[in-house]
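Here the complex is missing a single protein chain, while all its other protein chains stay put.
Chain naming follows the written order as A and B, and within any one chain the residues start at number 1.
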Amino acid sequence: MSIITLTTDFGYDDWYVGAMKGVILSINLKVTLVDITHNCPSGDIMSGAFIIKNSDYFPQNTIHIIVVDPGVGSSRIPLIAKLSNNQIYVLPDNGLLTLLLQKHSLVEAFAIENHKFMLNSISNTFHGRDIFAPAAAYASTGINISEFGRPINDLVQLSIQPIEKIENSISGTIVYIDKFGNLISNIHNSFINKKILLARLKNYTINQVGYKFCDVGRNESVVIFSSDGYIEIAVNLGSAKNIYNVEVGEKMIIEFDN
Amino acid sequence: MSIITLTTDFGYDDWYVGAMKGVILSINLKVTLVDITHNCPSGDIMSGAFIIKNSDYFPQNTIHIIVVDPGVGSSRIPLIAKLSNNQIYVLPDNGLLTLLLQKHSLVEAFAIENHKFMLNSISNTFHGRDIFAPAAAYASTGINISEFGRPINDLVQLSIQPIEKIENSISGTIVYIDKFGNLISNIHNSFINKKILLARLKNYTINQVGYKFCDVGRNESVVIFSSDGYIEIAVNLGSAKNIYNVEVGEKMIIEFDN
Partner (left out) sequence: MSIITLTTDFGYDDWYVGAMKGVILSINLKVTLVDITHNCPSGDIMSGAFIIKNSDYFPQNTIHIIVVDPGVGSSRIPLIAKLSNNQIYVLPDNGLLTLLLQKHSLVEAFAIENHKFMLNSISNTFHGRDIFAPAAAYASTGINISEFGRPINDLVQLSIQPIEKIENSISGTIVYIDKFGNLISNIHNSFINKKILLARLKNYTINQVGYKFCDVGRNESVVIFSSDGYIEIAVNLGSAKNIYNVEVGEKMIIEFDN
């Protein structure tokens, strides 16, 4: 019983994800399908990369389909890749693996070009259904991923906002905002070895530092580590996104105790 | 292992779909449940018909529950139907099969009226849980669909916007708008045997014709075939719905090269 997960920007309103699942189940009925999300912002590859970074919680040999594919139908390469976490990723080679490749190394990757493992008719606008879904389904039946096409050694990678250490502070970027409006930065706890004093965001100073949301009062802000190990700014029972009117890409500075 | 898919207008916020799945699993635990969408616009039978038209991607003998049922509790007939694609449809007889019946013929259909295959207590407002879910679950256990009730020969069908050929053009209608804001018409590629020159929509002219979204620049419009074979108007990395402020029902004209 293989697991195939699906992460897309197709939304929940249409038949697109259903068609992908129909294709998969037509090839391999003995598969457990898991939706990660289909609400990745349309065409936002970095958000897709952030979401799929958490795929480590799945068992080894899980196959992950990720379709955030603004270049569908162009020359970008459909890819099947194995990382050192022993999981398989089926996705366009457009940078979606950027953040996972900071944690795990690439074991091997192949272009999906063998028509045996695609639908008979390939549209120009829906490779999720015509190429990625069947590739994942065939891989789940035990087809070795080297059968799909030629090896690809250099994957496309997105440029990443750097974090900077300046004297007694670290400067980073808000890279993801979740459903609760929590502002998640790219500053990982592995960069932090001193007591955090406060965070600066736009013209605001957040000087309550805590461990959990309810360490502060209702509608108060707290600097906290996300469940993923990154510094985030949260508002207890409220939305930091709304209170600070912040979008992804905003700078954030963390200052330490002397 | 049978597959049962669910398509409804119940949304993702409440317990309604969960209750249907609980009912199904109480009757047959060995079933693979697949959500197509639960965001069909409330009571919009034509959108439901459009969504379920893509059920062909599922394996034969898949059972599809479709509950877009503004007449729930009235005299409209709960139906179980088999089409020539060898798939089973469980749904109110209110026109939801209209578009599928353009592609496939009706093999047989029966009213769901045998109380053996319903919940013990039938509400007036939630036949999805009380009638359609148990009918699909019993069908998945191998009950012949003729056991459910009397045969129904004439299904309710919705009237369909016609497409018109006028000299060197075809006039059609926008019949579906997807999550990306793509405007999907009822003009199928089987009606087109000449080079498309442009599309007219309201007072706008779209004169870029392409094969894929990224054939045009960011925020530019393109006339394209949808993954389903219908003419659609899309905006690369943007929303045609928002740019042209269009709703379902809007007329569209395609003009051909001379």
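Convention: contacts are C-beta pairs under 8 Å (C-beta built on N, C-alpha and C of every residue); 3 or more make two chains touch, one makes a residue touch a chain.
As the structure is a computational prediction, the values presented were derived from the model and not from experiment.
Contacts to the hidden chain, counted on subunit B, fall at residues 10-19, 21-23, 25-26, 29-30, 33, 42-43, 70-74, 123-126, 129-130.
In the full complex, subunit A touches the omitted chain through residues 1, 3, 5, 7, 12, 32, 34-39, 50-59, 62, 178-180, 211-215, 224-227, 237.
We adopt the following convention: only the chains that are shown with their structure count from here on.
Averaging Cα coordinates per chain places subunit A and subunit B 31 Å apart.
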